Each structure stands twice: as C-alpha cells, then as structure tokens.
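Shown here: the complex without one of its protein chains, the others still in place.
Right, subunit A next:
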Amino acid sequence: MELNGHQTDDGTSEETENDEVVKPKKPHHHQQTPWKETQSSVSFSATAANMEGASVSAGGSASIARRTSSSTIARQRIDSLKKNRPPFPWFGMDIGGTLVKLVYFEPKDVTAEEEQEEVESLRSIRHYLTSHTAYGTTGIRDVHLELPGLSLCGRTGSLHFIRFPTHDMAAFLQMVRDKHFSSLHTTLCATGGGAFKFEQDFLKMADLELCKLDELECLIRGVLHIDSVVPSECYYFETPTDLEHCEEKAFPLENPYPLLLVNIGSGVSILAVYSKDNYRRVTGTSLGGGTFLGLCCLLTGCSTFEEALEMASLGESTHVDKLVKDIYGGDYERFGLPGWAVASSFGNMMSKDKRESVSKEDLARATLVTITNNIGSITRMCALNESIERVVFVGNFLRVNTLSMKLLAYAMDYWSKGQLKALFLKHEGYFGAVGALLELLNPS
C-alpha cells in the first residue's frame, strides 16, 4: 500500500531520533525481564531500519498472509470478549489529524496470583507507561488529568491520558512492535481518521488488527461516561462578560440533552446530541486548531502549539484586526455593533505601514482570536438553527488555552444576550479515546 511507503519515507529522520530517545529509558525495566527484552531493546533502532526495507520489498503477499491469521485471532478475541471482560492491557486510541490520544487503564487491584500470571510484555508496558510522563521527544502523559480509583468493568485502577503527534506514528508503531503488543492477544480499539489511515501500518509493522470505531460515536460515549463518573468534569465561566474576573465554576450536567457538542481538533465538528444514541453532525468547519497552528507557524516561525499560545498571550490583536470603531469612530449604532467588535480580521494588515509595525505576538493573538470567534459564530448559528441552548466545547485546541475558552464563553453569552451557555470539560481532547476504550469493554 502506498501509504506504508509514504509513511516510512516521511518518518525516517524523526523516527531514528525518537527511537534513540526511547531506547535509553527502557533498560531499567528490562532488568527483571531477561528473555525477549534484551533482544528487543538491542534491536530497536536496527529493526526500524530493517522494517523500512522489508515493507518496501516484501510488500503485499506477506501482509495478506498475516491478515488471514490475525483475523482468526481477532474472531477468537471477540468471542472471549462476549463472555468475559477482555484481557489486559486496556487501551483506547484516537488518531486525529494532528494528535494521537491514548487512554490506558492501569489496574490497581491486581492480585498476587494475577501478578504471577502476568506475562512479561504486559508488565513491561504497564511499567513503561506509568513510570514516565514523557515518551520519546514528543509523547506526553497529562498527569493532571489522571483519574485514580476509577472503577471500570469490575476492576479498579487509574486511567492515564497520553498524547503524541500523529506524524510520530511510525515511531509509535515501532515501539508497539518491540513491546510485542500483538502477543498479548488483546484488541486495540481505535477511532479517529488515523484508525482507517494507519490500519495497514498497524497490521504490517506491529502485526495488530485494529478494531476501527466511528469517531463521533466514541466522542459522545466518552463525554457522557466521563461526565457521569467524574464530579466537576464540566464547568463554565461565571460572568463571562468580565474577562478579567470571570471564574471557572462546576456545572453538573445532569440532564444534558439536547446539547450541541463542538469538537475542536485540527478541524471542527459540531454535533447536535438529543440522547445517547440520537445525534447528528450538524456541520463542521475547516477553520480549527490546525488552522491556528498552521497560520501561526507561517506568520511567526513558531513550531509548537504551546509556543504559539505563549506568543498569543503576549500579543495584542487590535493592532492586526480592524475594529468597528476604526471604521466608524465608535459604535455602529444603526446595527447595534459595538466599537470594540472586530469588523475585519487582519483588516489592518491591508496597510503596508501597519504590516511593518506589527509584532509576531500580535499576529499570533489575532490568529487565535480570529479562529476562536469564527468557531463561536458558527456554533451560535447552529444552536439557533437547532434550538439548543447548551453548548459543550471539547477538543485539544482548548488544551491550556484559557484565552480561547473565555473568548468562546464571552461570545456565546454576548451575542445571544445570555441565552447560550458555553460549557467545557476538563478532559478536553480525550473523549474519543475514552469512547474507544469503553467500546473495548462493552461493545455496543
């Protein structure tokens, strides 16, 4: 498949770099795991190089053979799922356009007997994930989001939230392969576009058949579940019109329907949810988190979301945007437009002088404000068209992005004259992955 070749080509440089970083961290777990371990850790980077060659030359026939065998295994797995809960490890994965979100359930109620029976590779995975907060150069565990003492499917443990950039998928697959994930006879439930895009890579590179799930279904399942088990998951900003003083307040989402669910990832999807199983994608927009970061990179030369946000927090968008008062000298009263409202995003940049006097921070701020307000405006129209008054914003664009959340809260409140309420969830971008995990435990 051309995707495979493309993927390896693309990842070559980053892959080796990542692998090397991952490698040194492994040995100290591996001390207790004498067999396979040494082999795998030694061959880690070498295998990556070999894999490239293999996937290019060996191509189709090998993968067909694998597919037949693994699908039989999959069927057996599904059979056992129906009787019991699935074997560990329990993962849920959401492969988006920019980020891969992984949730991992770490059982804390492991009995001695269980511990005895636990295969080495499983233990290794558990230790690797739970004893680190960073994986490679780009993988990160959001420790502050960890849900301890969570009861899932009769087991108690901690839910861990991990993310890494989608463009590091090759390195991740390499690790999965080296951890002998496929030998654990578990099912990897994955959602997001990448579950489809990388299906063949999982099969070829890690000998894993993904259980592909629809992203919207997972998203809603994840939101509803987390909200039901985590107190104060949902919150809103009190007095959103006063940006300086507005504060987060818990919002019990007891009777959530109908609600508008706005998922802001690379792009944006807007769903109208009427019940657990009754929902509809109302619309979406391509102006999302990817646009913010993409434009910021082009305009300021930054390279990460955090960097872009940091710059935005220091900038002043009114240097870049043309406001109503810039045109009318004050409010445009005839149409009830306040002078501070943005008349034209980046409108001041039509002038050469202003282009020359503006700072990178200003540009980053304007980009953030433009994208955020646009999402707010489309959301508001959807809420009106669907007659829904409650809007829940999720997605990783909102991660550490209080600025956008407050802007959204403000925009919803101001333009609807208090009719619409903007709600946010603490686990922002992980609901798809949680939904995928729930699907593993309780197939619908």
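Keep in mind that, in the parts below, a residue touches a chain if its C-beta (ideal position, glycine included) is under 8 Å from a C-beta of that chain, and two chains touch if they have at least 3 such contacts; residues count from 1.
Rule of thumb we're sticking to: contacts and distances are computed from a predicted model.
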Report task. Write down which listed name, "SEPT5 protein", "NADH dehydrogenase [ubiquinone] 1 beta subcomplex subunit 4", "Golgin subfamily A member 7/ERF4 domain-containing protein" or "4'-phosphopantetheine phosphatase", is the UniProt protein name of the chain that is not shown. Result -> "4'-phosphopantetheine phosphatase"
**Report entry** Option touching the unshown chain, where A:134, A:229, A:384 or A:400 are the choices
**Finding:** A:384
Report summary line: Missing-chain contact among A:256, A:288, A:315 or A:435 belongs to A:288
Query raised in the report: If you put the missing chain back, which residues of subunit A would it touch?
Result: 3, 96-98, 192-194, 196-199, 214, 216, 265-267, 281, 283, 285-291, 293-299, 301-303, 320-322, 327, 334-335, 337, 341-350, 352, 355, 363, 370, 373-374, 377-378, 381-382, 384-385
